[in-house]
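Yeah, one chain of the complex is gone here, protein chain that is, but the others are all in their spots.
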Amino acid sequence: MADLRADELEIGESDDVVRVRQLVRDAAVELGFSIVDQTKVVTAASELARNTYTYGGGGHFRIELLNSGSRHGMRLTFEDDGPGIPDIEQALRDGYTTGSGLGMGLGGARRLVNEFHIESKAGGGTRIVATRWR
Amino acid sequence: MPETERIPILKMGDLLLVTIQVDMHDRIAMRLQDDLTERIVSDHARGVLIDISSLEIVDSFIGRMLANIAAMSRVLDAQTVVVGMRPAVAITLVELGLSLPDVRTALNVEQGMQLLAQGGKTNGWPRDGGPPR
Partner (left out) sequence: MSTTPTSRLTDIVSRHQEELLNEWVEAQRTAAARRMDLITDVDLVRESRELLGLLQRALADGDGSDIDGPRWEPVRDFLSGLSRSRAASGFSPSETAMFVFSLKQPLLARLSNEFGDDAQALSQIVWEMTALLDRLGLLTTEEYQKGRESVIARQQRELIELSTPVVKLWDGVVAVPLIGTLDSERTQIVMESLLERIVETNSTMAIIDITGVPTVDTLVAQHLLKTVAAARLMGADCVISGIRPQIAQTIVHLGLTLSEVTTKATMADAIAHALDASGLRIAPAIGD
């Protein structure tokens, strides 16, 4: 018997990154995540939300709470209609940058979650689905 | 347009102390970088202590901010020490791949001040002394 609750918000300005963090943190607390796992998933969400804002030109965030039997977790979806990522493999490799600084944080975010799916192509927008179990 | 909130910077002798307690918006972080740079000059500060013991999340943006502050202060002949990083935050930063190599750290404000007093160049203990006591 699955227990599914969801929430969403538009990522249109940099303040929305903080809102995404808060939504994810509240969910992690509700799901009973350990402190370390809370920190990991909220940080991953922060990286991905910021990417959506900075590189995707803004987009859409959705969080679903997955509570079925013995599995407890959350699924985070980040979507944008931005320029897309031409070379996903390279983006996932650490140190990849399109601008100054520490890069897109994609590889790092991937390591912080359990499941990570990314669809993107040049000029075609980006969709990232990250799942973290308790 | 409302004035952006600022993170207060306290002067303690020739040190500046910043305590970050909020989940920072990007604007506040950028503001802090600017404010600190100005204050280092105007207050002739030789050290900056950034207390992040209340921060539950440090992502690559904040990490970059800390690294920038450390670099800028060095240019202005001041040293920066970041103190109070929580274990969960440290574990997550390592997982993210952020090692912040040029940012010196200490467990708390007291040890941070000792580190600044000893003026060591590397993280951890200065070359010619023991651990901060």
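Per-chain numbering from 1; labels A and B assigned in written order.
Please note the rule applied: contacts are C-beta pairs under 8 Å (C-beta built on N, C-alpha and C of every residue); 3 or more make two chains touch, one makes a residue touch a chain.
Every value quoted in this text rests on a predicted model; they were computed, and no experiment measured them.
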Just name the one of B:Pro8, B:Pro87 or B:Gly119 that touches the chain not displayed here.
-> B:Pro87
Spell out, residue by residue, where the missing chain touches chain B.
-> 83, 85-87, 90-91, 93-95, 99-100, 105-108, 111-112, 123-125, 129-133
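Note that in this section only the chains that are shown with their structure count from here on.
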From the C-alpha centre of chain A to that of chain B, how far is it in Å?
-> 27
The chain B residues in contact with chain A across the complex are 23-27, 56-61, 63-64, 86-89, 91-92, 95-98
Note which residues of chain A are touching chain B in the complex, please.
-> 14-15, 17-18, 21-22, 25, 35-36, 38-40, 42-43, 46-47, 50, 94, 101-103, 105, 107-109, 111-112
